[in-house]
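Entry: subunit A
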Amino acid sequence: MSAPWPIWVLFGAPVAALLVGYFYCHQRCPERTHWPILASCAATALAALWLAFQVYEGAGWDFIVYRWAAIGGFTVDFGVRLDGLSASVLAMVCVVSGLIHIYAVGYMEGEPGTSRFFLYFHLFFLSMLGLLVSNNYLQTYVFWEGVGLASFLLIGFWYPKESARRASWKAFLTNRVGDIGFILAIFLLLREAGSVRFEEVFARLGNITPGMRMTIGLLLFWGAAAKSAQFPLHVWLPDAMEGPTPVSALMHAATMVTAGVFLMARSMPLLESAPPVLAVITVAGLITAIGAAIVSVSKRDLKRILAYSTVSQLGLMMVAIGTGNLVGAVFHLITHGFFKALLFLCAGSVIHGLHSSLHGAVSAGVDDAGGLGRDLPYTGGAFLVGALALSGVPPLAGFFSKDLILEGALESGHGLAALTFLIALGSSLYIFRMLLLTFFGARAQQRGPKAHAHEPGLLMRVPVLILAVLSASAGVFGGTVARMLGFQPPHFVLGVAVSGTLVAAAGFGVAYFLTMSRPSFDWEWRARFPWLERWLECDFGWQKATDAIAGGGAALAHFVAGAWESRRWDPFTESLATGCVQLGEGLSAVCRGRLNEYVWWMFVGAAALAFTVLLCF
Partner candidate 1 sequence: MDSGLLVWGVSGVLFLVGGAFLVLRRQLIAMIIGVELMINAANLALVHAAVRRGDAEGLAAALLIIAAAAAEAVVGLWLVLRRLRDGETAETDSLRELSG
Partner candidate 2 sequence: MIAVAIAVCGGFAVLFALLAFFQRTLYGSAFCLLVVLLQVAASFYLMGARLLGCIQALVYAGAIAVLVVMAVMASPPRVKELWSGGIPKWLAWLAILVPALELAGFARFAGSADGAAAALPLLEKQMALLLFGRWALLTEVVGLLILLAALSVVREDAHG
């Protein structure tokens, strides 16, 4: 079946917008760069929704666009594959990024270099699209690194700041470490299955040895762990908050970080054929989720709390993947995209509102933003909706998706179920703590300066409103997502639903107790247990470990380049040359200028020559 034209809109619109944006707007009228980009956002969003509807109706596409490279055992063609998984996630990504683009226009007003910002922003959007609709692993890898590059450029958008530069560099390097796993998996696939196309790989799973399947699965998870900030490689996400808030909202909450989960969902058949990999994913997901939840509770910076919350939620999705619950993972991915983006945008509005008093700081702490409920009622309300969705309070979206994951966990084991409930508790605890401290905490208790915050402009409020509506109503799409993925609509187990809500309520209660009834608790435990704070501050010491590894790498480079190359190996080869020169000088001492000696040496030479000639013949 030939490709419907909206698919070409998916790719054509962003590319056209980028070209027009850079060559026309950026050069001549920088302040209007976002116009072509917003137009392309709208077009792609419509196309994505239409395609999602088609796929819901049962359509599906998997065709090759052009042959990228083919020689010997290496045949790679770039193509498009739209099935239930990619269509649903694509719809979410396009809607959310469209809204965030609009929000960014309001947020970045007056900032220097906004046209450059929008170009990078849309480059990210294009790479994300490419990643979602690709039909083979290598094309996914190409856009995977494209997304990494965009995150490098956007985190380091305010490049005069040293911390922003370090954060962007750290993000790119960690992603690159992950990408090694991904590219190695691709090489193994090329070697074992002879092709990287999803269809052919899953068809030929039979003739790949179990051991090799396991390694490929683990390597793919290693790549996904870097992108989705899972346990060993999550270190870059908290620092990624250095970027502007729309960047954090779009990339480090809703879309980019979910690419890892998307890859896992995409290669589900491969993972299911290697059960140990699923166990590893579950364990890693659990560790990440629980660890991030604990750390998030201790954080004070608005965006850092949300960052760790994202890491925790991604851990939860990985747990869903690990338990083989594809529908739960994908649906949670979609709902998470909505409410996490909403939470970040609200945090952005708060920071934007406090901008005057933050004297240029990029992000605000809970202390600076304490008790803003009265100043920012609208944002407060939206944040409340987001918080309820995240913690899984019915009838909002979070409840439905988290419930699916809880059911999946319950089926695969009580211990696992207990841990997932713990994660749910943690998530409601840290989000309500942030809500209460930021919006409802009494101003007096907060030690922050008396800040006067103002509601953001209309351009920022409309996307927040739409996202709030979506976060509230996305629960109904559970059935559609399941059908698109080819599963029966989920049936709700009453017991799990009730216990989920109770856990959310418990979380709220503890948060209320810690922040409202004993407001000074936040500072007391830091004073009494300084070691605990330091320990939590650097992710149980893992941040230090990764920095040490990076430092070790740099030291190795300096050793190799300095001590070995320029002080031992180079002088050694040059000493060979100077050695010859000395040899020459030594020999020249023989000619002391006496004529007779020269003649004597001539005789000796002639005699020796004659002798050798006689000897040889």
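Behind the choice of candidates: all candidates are chains of the complex that A comes from, given by their letters.
Methods note: contacts are C-beta pairs under 8 Å (C-beta built on N, C-alpha and C of every residue); 3 or more make two chains touch, one makes a residue touch a chain; residues count from 1.
Model, not experiment: these values are computed from the prediction.
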Selected partner (touches subunit A in the complex), from 1 or 2: 1
Interface residues, subunit A side, partner candidate 1 - complex: 588-596, 598-600, 603
